[in-house]
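Just one protein chain is left out here, and the rest sit where they should.
Letters A and B name the chains as they come in the text, with residue numbers starting at 1 for each one.
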Amino acid sequence: MSDMTAAVSGAQRRRIFVNRRTKTILFAALIFFVILGVYLSGALLSDDLIQADFSKKALKPSLEHPFGTDLLGRDMLVRTVKGLSVSISVGMIASSVSAVIALFVGVAAATGRSWLDHFINWVIDLVMGIPHTVLLILISFACGKGLKGVLIGVAVTHWTGLARIIRSEVLQIGSQQYIGVSKKLGHSSWWITVHHILPHMVPQFIIGLILLFPHAIMHESGLTFLGFGLSPEQPAIGIILSESMKYLSSGMWWLAFFPGLMLVVIVLLFDRLGENMKKILDPYSAHE
Amino acid sequence: MRLEARNLGFCYAGGPWILKDVNFSMEEGERVGLVGPSGYGKSTLVKLLAGYLEPCEGEILLDGKPMEKKGVCPVQLICQHPEKAINPRWKMKKVLEESGMYREEVLEALGIEEEWLERYPRELSGGELQRFCVARSLFGGTHFLLADEMSTMLDVITQAQIWNLMLREVEKRKIGLLAVTHNMALADCVCTRTINLAQVNHIKCAEESGCKNGCEYGTV
Partner (left out) sequence: MKKERMENAPLLKVEDLSVSFHMYDKGLEQYDLKVISNLSLDVKPGEIVAIAGSSGSGKSLLAHAVVGILPENARLTGSITYKGEILDQKKKEAFRGTRIALVPQSIAYLDPLMKVGKQVTGGDRGKEAEISKKEIFKRFHLDEKIEKYYPFQLSGGMARRVLVSTAVISDASLIIADEPTPGLDLEMALEALKVFRELADEGKAVVLITHDIDLAFHIADRIAVFYAGTTVEMAKAEDFLEGAGKLRHPYSKALWQALPQNGFRPIPGFQPYARYLPKGCLFSPRCPHKTKECENDIPMSEIRGGYVRCIHAT
């Protein structure tokens, strides 16, 4: 009979040696180091490696130049890595700024007076209502394009979604009984926000921040591609892609293919990193 | 000190009256049982008395004066579900520190074990958590304790433990106790007098009028 009892346990599963949290963390760490590696190599590789060399003009991908070379004879692999590096740092700064804005605005909307809440919701609707790219172009252009324009543009357009999530989360926490108790124990709403509410926001904030990365990077590249972003001297992915447009028809596919692919890979890696962090930090799935 | 409700009326926006023309008063040191059928607004009344809700009509007075909205409240509420009244991310020590009640004598008075302080709420049972809720409400400025079905979710041994501890403290400090309960045997054991809310609450007379406006901000 005892072996039959084993059949009862539908919820019983084989014990896996490496548990899920370990796997998730290892995976997240791996992604983190890949991204860090790309960033550092881009920043550390000497500019001499992308000096124009007309003897090696427009070479197809080979062992020596895995991503081929462009019309000025520059190695596309080095250019791509350098471009990604710039993209990552732009994305990092812009999404951090965005997430911090989102945190402040979201908490302010949820804990402040009702007119403030209405006003913030109105601003969120306004920012979300205008087509993203148009708004980005306008802001970047108004701020004088270049690195500064892109950073400001991306930073001030991406906070809305996260701000909404944080606002509703704060409202939900704020209606908990222990908040009411805390008030009656004589604590100010500032004290309650700092001690009760903000610690609950940490997971949302980190996940939101990481998931903002891919957006920021994509929009930075898009903006640059359209010519409203980084200047042409900078080795940005957007620049590479927009240059390559001219030569695609002449069969030089590698100019667009590898940089584009690498951009997608980096974006996906960030996305996976965010999802993994979510699994670890979200209390509902934390024990699975 | 005297806790008093005068002509209290309450309803949620658009809803029917839950409380109407409720008059009630109790003195410090008294132990009052609040009984009555389900759905007569017992929980609503204690929430109003403790300031968790704002009355639509009438007023709540402490020694003849309206209660301060800010600052430490002399009327403290202990609810039915202790796990909801404690921040799940806090260690129990911090819960006590929040009200400044992390003191040797308090731990002893309520039978709180030293080792619980380093645990999270989910690692303690309802009865153990409820001790913390009582402990943090028993600071010097508390004059009235309202216990809303405080022990309904607890087993009888824990119930007897917690009430015995609480009665000792309430007696020692001359605190007024208002206990909401369905258990008449418990009310007989704990209270000096009982009030039946069905007799004090006049919602039946008010049914016709209903609550139309003015109570939009009834919730806090």
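Things worth noting here:
In this text, a contact is a pair of C-beta atoms (placed from the backbone, for glycine too) under 8 Å apart; a residue touches a chain by one contact, two chains touch by 3 or more.
Bear in mind the structure is a predicted one, so any value in this text is a computation, not a measurement.
When the missing chain is restored to the complex, the residue among A:R21, A:K60, A:H118 or A:K246 that touches it is A:R21.
Summary of contacts with the chain left out: across B:F24, B:F132 or B:W163, the touching residue is B:W163. The set of chain B residues touching the chain not shown comprises 15, 35-39, 43, 80, 111, 113, 123-128, 149, 152-161, 163-164, 182-186, 188-190.
Convention: only the chains that are shown with their structure count from here on.
A separation of 48 Å divides the Cα centre of chain A from that of chain B. Of all residues in chain B, those touching chain A in their complex are 50-52, 70-73, 76-77, 79, 81, 84-87, 89, 98-99, 136, 220. Interface residues of chain A facing chain B in the complex, by the touch rule stated above, are 176-178, 180-182, 184-188, 195-196, 199-200.
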